[in-house]
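Please read through the structure below; I'll follow up with questions.
The complex is shown incomplete by one protein chain, all other protein chains being positioned as in the whole.
So that you can tell them apart, the chains are marked A, B and C in the order they are listed, and the count of residues begins at 1 in each.
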Amino acid sequence: MSDSTATANGVETEVHHEHPSYQRHHFETVAQQFDATNFAMWLFLLTEIMFFGGLFTAYLILRNWYYPAFVEGSHQLSIFWGTANTTVLIISSFTMAMSVWNAQMRRKGGLLLCLVLTFILGLVFLGIKGIEWHEKWVKYHVPGLHYSDQSFRNPASDPEVYAEYHDKSLAPDMASKVEQYFFLYFAMTGMHALHMVIGIAILGFMIVRAKTGAYTSGHYTFVENFGLYWHFVDIIWIFLFPLLYLISRHQ
Amino acid sequence: MSHISPVLWQFLVKWLTNFALFPPEASKIAPQMDALYFFMVLVSLVGLTIVVLLIVGFSILYSKKRHPEAVQIEGSTLLEATWTIIPLGLFLIMFVWGALLYFRIYTPPANAMNIYVVGKQWMWKAEHPGGQHEIDSLHVPTGQPVQLTLISQDVFHSFSIPAFRVKREAIPGRYSSVWFEATTPGTYHLFCTQYCGTNHSQMIGEVVVMTPDDFRKWLQGSTSGHSLAQDGERLFASLSCNACHNPRPDARGPNLVGVYGSRLTLSTGQTVTVDDAYLRQAILNPSQNITQGYAPIMPTYQGQISEEGVFALVEYLKNLQSDYRIQQTLNTTVLPANSEGNAAGQAPAAQKAGGQGEVQQ
Amino acid sequence: MNNANNSSEHEQHIVSPKIYVVILLALLALTATTVAASYVEMYVFNAVVALAIAVLKMILVVLFFMHIKYSTKLTKLTVISGVFIFLGLISMTLADYVSRAWGRW
Partner (left out) sequence: MSAATIVSLPDQATARIPKMNFLSKENGLLSWLLTGDHKRIATLYLISITFFFFIGGALAGLIRLELLTPQSDLMAADTYNKVFSMHGLIMVFFFLVPSVPATIGNFVIPMMVGAKDLALPKINLLSWYLYIVAGGMMLYTMATGGVDTGWTFTTPLSTHYLNTNVISAGLAVFVAGFSSIFTGLNFIVTIHKMRCPGMTWFRLPLFVWSNYAASILMVLGTPVLAITLVLIVLERAVHIGVFDPAMGGDPLLFQHLFWFYSHPAVYIMILPGMGVISEVVSTFSRKRVFGYTAVAFSSVAIAVFGFFVWAHHMFIMGISNYAALVFSLLTMLVAVPSAIKIFNWAFTLYNGSITFETPMLYAFGFMGLFTIGGMTGVFLGATGTDIHLTETYFIVAHFHFVMVGGMLMAFLSGIHFWWPKWTGRMYPEKISQLAALITFIGFNFTFFPQFILGTLGMPRRYAAYPPEFQVLNVFSSAGATILGVGYLLPILYLTWSLKYGEIAGENPWQATGLEWQTQSPPLTENFPEIPIMDHEAYDYEWLERQQRKEVASV
């Protein structure tokens, strides 16, 4: 969101007669610049809310219609991995918040550490997601591409899940609706993962720049705004986790 | 030019002699619709006149020549309240009036005669209860409320009869309905008004309104020999519905005699009234609404029955008032249970396991 | 140059790490709760509880990690209006679906 001008060290931001070099020409004060970019970030997050809003609407309606299918679909997800991923993401949100704090306190080492941790946690999240997706692929649960509804017409054919939930077999028409569940599952987690990928890319960029001390000389707008983005992505997951994994477990 | 102008001239003459601002009023609802329509036209004209008068009047009165110096005014709460409240009032009248019409058009009376209509790219097929089929045309009598039950086989279509002022979308996968009562014999346009692909503009036909006598004659002249319900009965037997839905004490499915119009309690605890839409749903997506006390063992017939077939079954079930004939078919043909050639059908074991009739979320 | 408007406002409220840690622990605890709750058969309330916890977690993240608690009215209003329109989309769409079952339509 904000500019990427190199930052001169030691510029006193409180002095207004001299503009620090990171202040863009069309802003009157640094405060104004910070305010404006911060507000812009929030507005951008609003658009993101609405973006996911469409998906949530679709999910709620279909879940209402095809509840039994959604139950068996969500039995295919692993609560263990889901919880692990939630934890990972929450911790990464924490390290991101700490990054902002470190930038505010102008502690370069701390900032770097926290950014790197966030980066790694983001990768871990994607890794776990990858494991889960891979399992879907192996079990023919990728709608449209690699799909069979065998496990729902005949749950016993999937001994692992069957042992845990003792699912009844679904009537064929209901069983076919599980594909809808997985379609939404992939659409939602896929969109979320896409946001993670973008976030991680930006994190990489920030780590490089943080090494040069870019954010620890008083101008930490970029870190703060990126933090907002990261937390937002976290919030999306906070909702995806119960929606996809938790709320449809009981028939 | 010279060879065009006579043509153009003919046109204009023809048009001026047949000039119309609105289509013929050939149904009972049409004059009511037109009343509201003309009320709205009137309000619009008055509103437009006021706006134009204000603009023209002020432009003349206060043009720079006449009125070189503007007088600044802040506004006027009173005036502004006026032109907030008056339009609001008028709009609310239109809303209420419109809503009344809407409910009238989409609420068929109980004594309406039902015609089934399937829309598909790019034709309309109508099925009369007496077994008469029509393509791209619809014959209806005057003086008799007619209800259309519409469905689309592929994409959205829209069944529009401008002379009746009614229109309803034919939705894929769901019944919709509309009704009218024709008043004037004649032939009227039938359009598909929802864009439905390449030949959307060819998905047209005609609605022929006849006096009841003529209509009766037409019905007799175009019968296909068996009624829709008879078609349905045959399907009911050949798809072996009667293997489960029969009056025997050990029947696996509920008895369907008199089910139409009754209230059912579902396994979720909800109650529903059985109408056409519910019957269709019960046949094609049986596991979506499980009747209380039964197992979800009914196979789906999605993809095995055409929409016309479903219409026939629905019509049959609607008129199913006694067990007698089901009993008959059962006695003459021995039907293997669950033999509907459903290659990918459930494993029998799974069906046994599915003996869960419990009340649950 | 006239920098008359809100010149010396650059100091952002700095949230102390202690609060961050507390929030982190709260979030983890809530995660554990929601997972545990999902194992209990509560009928409709499974969804209600899980979503309530998610909303709670969201509020914590928004208020503290995202500093809304310390930010201007405008930012608060922005967030609220976003949530409002989001709920509008969902509730009015669902209202259509729910009310279809009411009558014969």
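Definition applied: a contact is a pair of C-beta atoms (placed from the backbone, for glycine too) under 8 Å apart; a residue touches a chain by one contact, two chains touch by 3 or more.
Every value quoted in this text rests on a predicted model; they were computed, and no experiment measured them.
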Exercise for the section: Using the contact definition given at the top, list the shown chains touched by the missing chain. Expected result: A, B, C
Problem - Contacting the left-out chain in the complete assembly, out of B:191, B:215, B:236 or B:316 - result: B:191
Handout entry: Residue among A:105, A:120, A:156 or A:187 touching the omitted chain
Key = A:187
Practice task
Extract the touching residues of subunit C with respect to the undisplayed chain.
Solution key: 1-2, 4-5, 74, 81-82, 85, 88-89, 92-93, 95-100, 102-103, 105
Fill in the blank from the handout: subunit A positions in touch with the non-displayed chain are 1, 3, 24-28, 32, 35-37, 39-40, 43-44, 46-55, 57-58, 61-62, 65-66, 143-145, 147, 173, 176-177, 179-180, 183-184, 187, 191
Handout entry: subunit B residues that touch the omitted chain in the full complex
Key = 8, 11-12, 14-15, 18, 20-23, 33, 36-37, 40, 43-44, 47-48, 51-52, 54-55, 58-59, 62-65, 67-76, 79-80, 83-84, 87-88, 91-92, 94-95, 97-103, 105-106, 121, 154-156, 158, 160, 162-163, 165-169, 171-174, 176, 189, 191-202, 204, 285
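FYI, only the chains that are shown with their structure count from here on.
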Fill in the blank from the handout: Averaging C-alpha coordinates per chain, one finds the centres of subunit A and subunit C separated by a number of Å equal to 15
Practice task
Can you tell me which residues of subunit A touch two or more of the remaining chains?
Solution key: 250
Completion exercise
Contacts with two or more other chains occur in subunit B at residues 361
Completion exercise
Given the complex, residues on subunit A that touch subunit C span 13-14, 16, 28-32, 34, 38-39, 42-43, 45-46, 49-50, 53-54, 56-57, 60-61, 64, 79, 83, 86-87, 90-91, 93-94, 96-98, 101, 104-105, 224, 227-228, 231-232, 234-235, 238-239, 241-242, 245-250
Handout entry: List of subunit B residues in touch with subunit A within their complex
Key = 284-288, 296-300, 302, 342, 344-347, 349-351, 353-354, 356, 360-361
Problem - Residues on subunit A engaged by subunit B in the complex (per definition of touch) - result: 65-68, 153-154, 156, 168-174, 250-251
